[in-house]
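Apart from one protein chain that is not included, each protein chain of the complex appears where it belongs.
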Amino acid sequence: AGTLDDITKRGELRVAVQTQGPPFSLVGANGERTGSSVELAELMAKEMGVKITFLDFDWDGLIPALLSGKADLLVADMTPTLARGMKVAFTKPYMYTGSTVFTKADSKFKTTEDCKAKGTKIAVLLGATGEKEAKTAFPDADIKSYKGGGPLLLDAINNGQADCGVNDVSAVKGQSTAYPAGSFTIMPDLLSKEPLAFATRYDEPDLLVWMNLFLDQVSVDGRLQKNLDYWVNSDAWKKDH
Amino acid sequence: MAVPATHCCSLLPYSLFTIRQSPSLFITARPMLENFSFRTIVEYLPLFGQGLVTTVWLSALSFAGALAVGIVLAAMNLQRGRLFRVPAKAYIDAVRATPLLAQLYFLYFGLPRLGFVLPELVVGILALSLNSGAYVAEIIRAGILSIPRGQVEAGVASGMTYVQRMRFVILPQAFKVTIPPLLGQAIVLVKDSALLSLISVSELTRAGQLLASDRFMPAEGFITIAAFYLLLYYGLKGLAALSGRWFGLQPARSST
Amino acid sequence: MIWQQLQSLAGSYPLALRGLGMTVVLSLISLVLGTLLGFGLGILRTGGNRLISAAIGAWVDLIRGTPFLVQIFLIFFILPEFGIELDAFTAGIIALTNLAACFICEIVVAGIRSVPTGQVEAALASGLSRWQRMRQVVLPQAMRIVLPPLVGQYVLLIKDSSVVSAIGLTDLTRVGWLVVQRVPNGLLVFFLVGVGYFIVCYPLIMLARRLERRMGAAHGEVQL
Amino acid sequence: MTSSPSKNGTGMIEFRGVNKWFGALNVLRDITLSVEPREVVVVCGPSGSGKSTLIRCINGLETIKDGDLVVDGQRLGDPATNMTRLRTEIGFVFQSFNLYPHKTALENVTLAPIHVRKIPRTEAEQAGRELLAKVGLADKVDAYPAQLSGGQQQRVAIARCLGMRPKIMLFDEPTSALDPEMISEVLDVMVAVAEEGMTMMVVTHEMGFARKVAQRVVFMDAGAIVESGTPDEFFSDPKTDRSRAFLSRILRH
Partner (left out) sequence: MTSSPSKNGTGMIEFRGVNKWFGALNVLRDITLSVEPREVVVVCGPSGSGKSTLIRCINGLETIKDGDLVVDGQRLGDPATNMTRLRTEIGFVFQSFNLYPHKTALENVTLAPIHVRKIPRTEAEQAGRELLAKVGLADKVDAYPAQLSGGQQQRVAIARCLGMRPKIMLFDEPTSALDPEMISEVLDVMVAVAEEGMTMMVVTHEMGFARKVAQRVVFMDAGAIVESGTPDEFFSDPKTDRSRAFLSRILRH
């Protein structure tokens, strides 16, 4: 019996999420779990005809949850690197984003170039691809990796603990909306182009095939685009959550 | 990949609260242990080494700070006058009743609002010292109070000042009593220092987490840091035993 | 802006209450179980059987010497590989109970050892059995030494319970992390989390103080 | 009353060639001594001579290395001997009282009767009150040890022993930690117990007590019994130099 059969029998799709902040995964004002990735996962369960159970781990628990079989799949704003691909099976990318540089609006760092100065304090998220990007893009800078999600990066920049932040552009845009407009300067240029994908295990090939099929379908019928337009490419979600 | 489902009897009651049985749970696949990669650990060893070094000196500095804070607080707490005692007690209680995480953020995000932007390491050491200091203060107070009243009086009677009594009579004796609980506190501090990874201090736990997030090898990462912490634990225990023996040169009990 | 953040936070109070509830329930159950187990281990450890006491000592060292995060990780994610599958709540309870038991064991051992040998000899001389000696003579006297640090340990364990968020339980600290995504003010959010813990822990600290004073006074100890 | 060990083992307490070591220290050297039923023996000697060790051996608080020690017909160290049972027949009054600080005077007295002898609580308490009254503490039944003076504590300790209705009572310097007024309180109680015909071994330097109730005085030095005789013989005409020197010092002031 394959994983899909198990899921059908169980009537439940178990999805591990990481609540890293808007726009991908967050807990709304009313305590409900929502976000771009979360809605995609819900859509998946709906197409499977089963109910969905979210397992909310912090970063330390996310990968073990998938590997140990506590979760069927993993939905987070995660970049499928080749090293990671040695351990888990990624779907094909469902969107592309990239790391961007942002600074406090009134700081002396106006461009990405400014941040390359020696000793600039660059805030990144621990373990995120932004951390790698920052190390190559700013070899002379002082890279500080934080844990706890994108919003705390913004908080650190806002408080002056670091000069520039590097994080996923969609996350930065989504999360900066919690501040008064114009608090941050977000550089227009991207340090890199990064795909985002979902992950499952290599011992669940059927589920992987299905998920890829799902991504194809929702791209073709526009549901994916609708989701991204609402969550990622605008701050339309702000007024609802 | 999947190993055929063979039944395996669980050692513990299946679940005390919710019974969530799924067929895949009966598979004896050991994805994390079977594929446990010592090679990767070795590859990451330099990183763990750096983390270990940071943890050690960070904890050592913080513990020194905690001792200083603790001694001052304990001294304040032992005064007769309320002027010193009340604030010391309030501080100790507040610190003990709230999590280190809250205290860390209080300093990390709070200090800049008052115009102090300090490096993360400094904030981290400060937070650990101030936090552990409250516990150390209680340990020292208990140690000092365990010294028989007659010892204090003997010091008083021979004309020693408060400071001389503390230095020659009370503290050397109290120190011996406080070694085991201080060891306990040192261990707590070493493990608590992992929390500093939240404010981008790169220590031992961080190295393990890196292995988990770069290579998706959480078991390798976590088990390795556990091994290193255990090493530190036994190191500290040995140190405590040594100092205990050093202070215990004299026979264990006085017959007074 | 602070005002707006506070408003936004106020809306999250059901979530916060749930988190607080989880913290309290987890701590309560594991403290009760941990205390029972800890006393058992402590009594066994002082019981005279070398092998048992060495085994307990080694286990206590292992638990005291490794991060709680790793312990909970092993229980929740690695035990299934040996066929022991636990849901997050049970795993959390087991991990916390074990942690509590090990620390409490140390406290109990210290308490038992503090009872003067003369007391044991008096009990021996009047023909009390091993268990009667423990129950009637040693434990009641050890409690004097044990109670204050025991209650202090409870406070530490309540705070340690926050690590359960690594296995997907939403306790008070975790709620802080969730809320800070929308209200990116670490200082404010974690100050409030701190207040939550304070409400639970402070009464315990007061209790420990009271016990310490009462026990001290009852036995005629003098202050410096 | 015999002053030499009986050969046939009818003694209540029989030491035969007992030796004991603490590490390299031979604390008891070849002790041979027999105490008859209803006999009162006083043990004296300089500090560190092994007096405490001697009587602690009798109820098994110390184990012996070689030689035989037979108490109430049962051989100590013999696997067939139930020590816990035997100890209920032996009362021990410690120099430092060792009252249970968390129990009242009455509870101290009734604890063992209730839990070891399985006497019903009401009955045990009745008996306990009578005993406390007998040692002059009728009004202190509900006091905790910390609320009692040294002499009162020592009397509770004696009542605690008597409560088990032992066949033998052992006293280890029962008055040395007391002040002069209290000493006489305690000695009065001990005299009363002795006169009821209890087998007793008493480590003490109270010569008045020895003269009054002891049938025999045993003088120890460096782990060995140096001299043994009736109080009159011993005090008026000590036979060895060591005992003469000792007596001269303790009687001098």
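Lettered A, B, C and D in written order, each chain numbered from 1.
Please note the rule applied: a contact is a pair of C-beta atoms (placed from the backbone, for glycine too) under 8 Å apart; a residue touches a chain by one contact, two chains touch by 3 or more.
Keep in mind the model is a prediction, meaning the values are calculated, not measured.
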Absent-chain contact - pick from B:G49, B:P87, B:P119 or B:P172: B:P172
Touch with the omitted chain, as defined above, among D:L54, D:L148, D:L162 or D:M182: D:M182
Residue numbers in subunit B that touch the chain omitted from display: 148, 150-151, 153-154, 156-161, 164, 168-169, 172-173, 176, 247, 250-256
Subunit D, residues in touch with the chain not shown (by the definition above): 46-48, 149, 173, 176-177, 179-184, 187, 205-206, 208-209, 246, 249-250, 252-253
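Just so it is clear, only the chains that are shown with their structure count from here on.
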Chains touching both subunit B and subunit C: A
Chain at the geometric heart of the assembly (C-alpha centres): C
Distance between the centres, which are taken as Cα means, of subunit B and subunit A, whole angstrom: 34
Rounded Å distance, subunit C centre to subunit D centre (Cα mean): 47
Subunit D residues counted as touching two or more neighbouring chains: none
Numbers and ranges of subunit A residues touching at least 2 other chains: 60, 64, 67-69, 148, 155
